[in-house]
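For this depiction, one protein chain was excluded, whereas all remaining protein chains were kept in their positions.
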């Protein structure tokens, strides 16, 4: 049994947007009792991640770390057609990933208490991002 | 067809603990012949990873690298309620991930010869960590 829905998120530029409730709605719509929910973003310059949902300073600190992992405007980059944040965004996408897979139990996402699902935009300007949620069970 | 079991691992603080045999047992109990096994941890300050199972120095060197990727007690962090290792643990969780998905063939995990499944604790003090294994096929 498999069920799939997609939706768009309009990012406001670099930063993270919680999408847990949108994903939870698709999981309930799927009718799958036990299985896996995969949340996938169809782009190579943003990520879908799980991280702490309580203190927003965690997500600010992740930006601080990401700026070291893949800095903007690095003189070593060859790929900069779309600006100083172009290659930095591709690097962060590789590190943080484009999807997460989450267990489904009793027809609901089986997240830990402090886990939220986030679209993490790595580009500095707003983008429309397509998310595909697939539930198998 | 989907099957799910969860179990707790008591970490001894920062470091990695092999859980391959526990996951293999769940896969056999599932009765799934061909499919996927997802191993998920319900926390944002530790990881589930695949890495080399032969020479323990690999996992010691991964700690050395992780201390550069997301150092403890970085003065740039805003999030430090739970101590010097709090934000470092969230950063390492983003990089190494909270789950792995592994193919299942003939009712068994289809790992490479040198691949083991590890709970990687990023916090310095011991924690109880909840692992959820889901097998679909």
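Each chain carries a letter (A and B) given by its place in the written order, and its residues are counted from 1.
Keep this in mind: a residue touches a chain if its C-beta (ideal position, glycine included) is under 8 Å from a C-beta of that chain, and two chains touch if they have at least 3 such contacts.
All of these numbers come straight from a predicted model, not from anything done at the bench.
Chemist: By the contact definition given up top, give the residues of chain B that touch the hidden chain.
Modeler: Output for chain B: 32, 34-36, 49-52, 55, 57-58, 60-62, 64-65, 69, 95-97, 100-105, 110-115, 136-137.
Chemist: For chain A, which residues touch the unseen chain?
Modeler: Touching the missing chain: residues 2-4, 36, 38, 40-45, 69-70, 76-79, 81, 87, 90-91, 93-95, 97-99, 101, 130, 132, 134, 136.
Definition applied: only the chains that are shown with their structure count from here on.
Chemist: How much rotation, in degrees rounded to the nearest 5, is required to superimpose chain A onto chain B on the basis of Cα coordinates?
Modeler: Here the rotation carrying chain A onto chain B measures out at 120 degrees.
Chemist: For chain A versus chain B, what separation do you get between their C-alpha means, in angstrom?
Modeler: About 19 Å separates the centre of chain A from that of chain B.
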